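A single protein chain has been omitted; all remaining protein chains appear in their positions.
Per-chain numbering from 1; labels A and B assigned in written order.
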Amino acid sequence: MKVLVLEPAKCTGCRACMDACSFEKTDVFNPLDSRINVITFHEDLTFVPTVCSQCEIPYCAEVCPTSTLVKNTTTGLVDFLKEKCIGCKQCVVACPWGSIKMNHLGKEIIKCDQCSGDPACVKVCKAEALTYVDVEDMISSKQHGVAQAYRRIASEMQKGVNP
Amino acid sequence: MIDGGYQGTILRVNLTNRTVKEEALREDWAKKYIGGRGYGTRIIMAEVDPKVDPLAPENKVVIATGPLDGTTAPSSGRVMVITKGPLNNTIACSNAGGYFGPMLKRTGYDMIILEGKASEPVYLWINKGKVEFRDATHLWGKLVNESDQMMREETHLEAETMEIGPAGEKMSMIANVMFNGHRAAGRTGVGAVVGSKNLKGIVVRGNKGVSVADRDRFAEAVRSAREILAQNPVASGGMPLYGTAVLVNIINSTGSFPTRNAQDSFFPDADKISGETLRAQNLVRNEACSDCPIGCGRVTAIKEGKYKGEHGGGPEYEPLWAFGAMCGISDLNAITMANYLCDRYGLDAISAGGTVACAMELYERGYMPATDAPFPLKFGDPDALVESIRAMGEQKDAFGKLLAQGSYRLAEHYGHPELSMSVKKQEFPAYDPRGVKGIGLEYATSNRGACHVRGYSIAAEVLSPGLDRLVYEGKAAVTKFLQDLTAALDSSGACLFTTFGMQAKDLAQLYSAATGFECDEQEFLKIGERIWNMEKLFNLKSGLTGKDDTLPPRILHEPIVSGPSQGEVEDLGKMLGEYYSLRGWGEDSVPTKERLQELGIQDLS
Partner (left out) sequence: MKHVIIGASIAGMTAAAKIKQLSPEEDVTVLSAESIQPYGKMSLPYMLSGMTWFANCTLPPVAGVDVMLNKQVDRIDPGSKTVHTTDGEEFKYDKLLIATGTSPVIPDVPGAKLSSVVGVRNVGDIEVIRKRIEESSQKRVILSGAGLVNAEVGDALVKLGIPVTYVISSDRMLSQIVDREASAIIEKSLTGLDVELLKGEDITEIQEKGDALEVRLASGKVLMGACVVYGKGVRPNTSFLKGTGVQLNKGIVLGQYLETSIPDIYGAGDAVETDDVLLGEKTLHALWPVAIEQANIAAANMLGMETPYPGDVLRNILTVFGQTIFTGGLSTHDEGEVYRHASDGEYRKIAVKDGKLRGFVFVGEGAENPGVYLRMMKEKTDISSMIDPVLYGTVTHADLYPSVFKVAL
């Protein structure tokens, strides 16, 4: 299973992900219709991307009165079955992350579906703040990072350096 | 019928009457001039008398986007400011990155035409198609970073901003227009024109999307363009890693790095002010303009010394040079601070640095009496640099007022205009024509005065092995080609840096797919040439002549003293005639009827 990994420290704030997402989904470039969002903090020029984390126990699905939102155990995604939606926005309120939202007209509910396994946002993220990787690879790369740190400490200790 | 790329509407704002009007974008002009720089210049040609006083209410300012703005076309968020410039009476046109361009487009307008003059300071709040004139009395006098924050707080935090600083308000000839608080449309004093209209800024927020004519073709063109840039070592290596500052060591190593007001062209301390040092010492992170995969922007902070705790954007390569080598200064923190101050006061960093360097030479040679200077103006003195910039920004005394007029007027004031390193009164940037011959032709012929980004021949002469930088042959053709390409590119909304990898055909492909106007490489370049000739016609009508296409005497006659280009001077005459003839211009630099006819603009002469 693949996951969308966000690394805010790498984000350059170019917002190409937002343009690419809206174009993929609506054929029009409009960041307000993007499923992924980049927040800019002007005071210190920091950029934080946010997107649906496809929760294991999704609040949005729980409050949906028409079972429009369903956790898909095969793909790991929270599916949005558009034709069943009545637009009551309970999911929008329930999501504590703001990752399920209304489109720019305030009419339609939109959320990330990872473009059925080929996310448009990742393709334009040159800074690699967004990556789409196998969950195993993500974990093993984390483990690798930790192991590297241990290795460095161990070698310094051998040299008699107090880390 | 316009199918995509454009929103189709231009907003006309009359500041005198406080009225606004929506006008349809002209399809014929869109086809002929694309948008941005080209279309904006066409508007100025149609509506502004070339003889007008640039600071009079009769002058107009066009804030323009191109058809690629707001799309995923790489580095496509440029915004153009076009007006008649006060620094040198040319067609002034300056552009900036950031996010204003795409957001302006999402308000539903491709361009804004500003005309007249407000009776009191105002700023414009364009929110989802509604335009408000807002009082800006409380913002007048505020630094760019302050007014930027205040305007966003008063309107919408996710809005995008354009603003001038105190320099623009006081109509400094080298005032810029700032975007997002730290992106500059730097050159030609466009900020003074906005200031003369009592307009502090424009805040935009919109919800309209940008469509393209052929969805699949555009998606493929974007994919291909991004791939080209990803494969390019400069665009995906040097630029993201070190920003434009990567050039410091490169250019200095060719001995073409004007030093101490170009008295030399090799700076032994270059590495102290290089991109590599900047990265190690001050870089916080990279920042990219809208949809840019290159991300050359630097978010920096000063971490020690007397300016510790200050933070902001940049410095880019040009300011590093202008405040560094040009002033003989190797203190990176002072240079960074000078850059922050330029952004805050709204001053063009290239011209500001060139002006301080000029002042330093005037002072050291005794042409500027010590009594005129509030402190000793010695090359290499970081405090003198920072305080000079402050004086220039605040214009509280005669010294500051004089420096704020740029190096040419400063040097002229002391009877030595030859010490201004400028062409058409505009300070030249960070490449010495004595060591890179072609760039001298570009400085001399650029339609807005000395400039490197109208035909960036450095790319061909230094960055990629192709042309020998010290020969004259072939430089005229390269310069013309690049000038034409850049004019079209600037009109499309794309950034010049895309040309590290992308070619005219790639840009033409993006443009055609976005707008539905079929355009190949040849046609794209022809549009660029058309724009170039139109700009030239404006300048001729404004009173400039072929005599203005020259370089500072120092560059033409004083050999470089040390370094790899030691002994070199620039012989402009070896290129200028060939250039005019390639352009189809007479020896007096006036475009021939035939060439104008070929380009379809005979009516403009």
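As a working rule, contacts are C-beta pairs under 8 Å (C-beta built on N, C-alpha and C of every residue); 3 or more make two chains touch, one makes a residue touch a chain.
Since this is a predicted model, take the numbers as computed values, not measurements.
Asks: Identify the visible chains that the left-out chain touches across the whole complex.
Replies: Output: missing chain touches A, B.
Asks: Using the touch definition from the top, which of A:66, A:140 or A:155 touches the missing chain?
Replies: Going through A:66, A:140 or A:155 one by one, A:66 is the residue touching the chain not shown.
Asks: Tell me which residue among A:4, A:17, A:92 or A:112 touches the hidden chain in the full complex.
Replies: That would be A:92, which touches the missing chain.
Asks: Which subunit A residues touch the hidden chain?
Replies: Considering the whole complex, subunit A reaches the absent chain at 8-9, 37, 39, 41, 44, 46, 48, 50, 62-63, 65-67, 84, 86-90, 92-98, 101-102, 105-106.
Asks: Touching the absent chain: which residues on subunit B qualify?
Replies: Touching the chain left out of view, subunit B contributes residues 127-128, 130, 153, 156-158, 207, 284-285.
Everything below uses one rule, namely that only the chains that are shown with their structure count from here on.
Asks: List the centre-to-centre spacing of subunit A and subunit B in whole Å, with centres computed as mean CA coordinates.
Replies: Spacing between the chain centres: roughly 37 Å.
Asks: Please name which positions on subunit B make contact with subunit A in the complex.
Replies: Within the complex, subunit B touches subunit A at residues 70-72, 99, 102, 106, 148-149, 152, 158, 180-182, 207-212, 215, 219, 223, 226, 229-230, 236, 240, 284-295, 297, 299, 311, 313.
Asks: Which residues of subunit A touch subunit B once you look at their complex with the stated criterion?
Replies: Per the stated touch rule, the residues are 9, 12-16, 19-20, 22-23, 26-33, 40, 42-47, 104, 123-124, 126-127.
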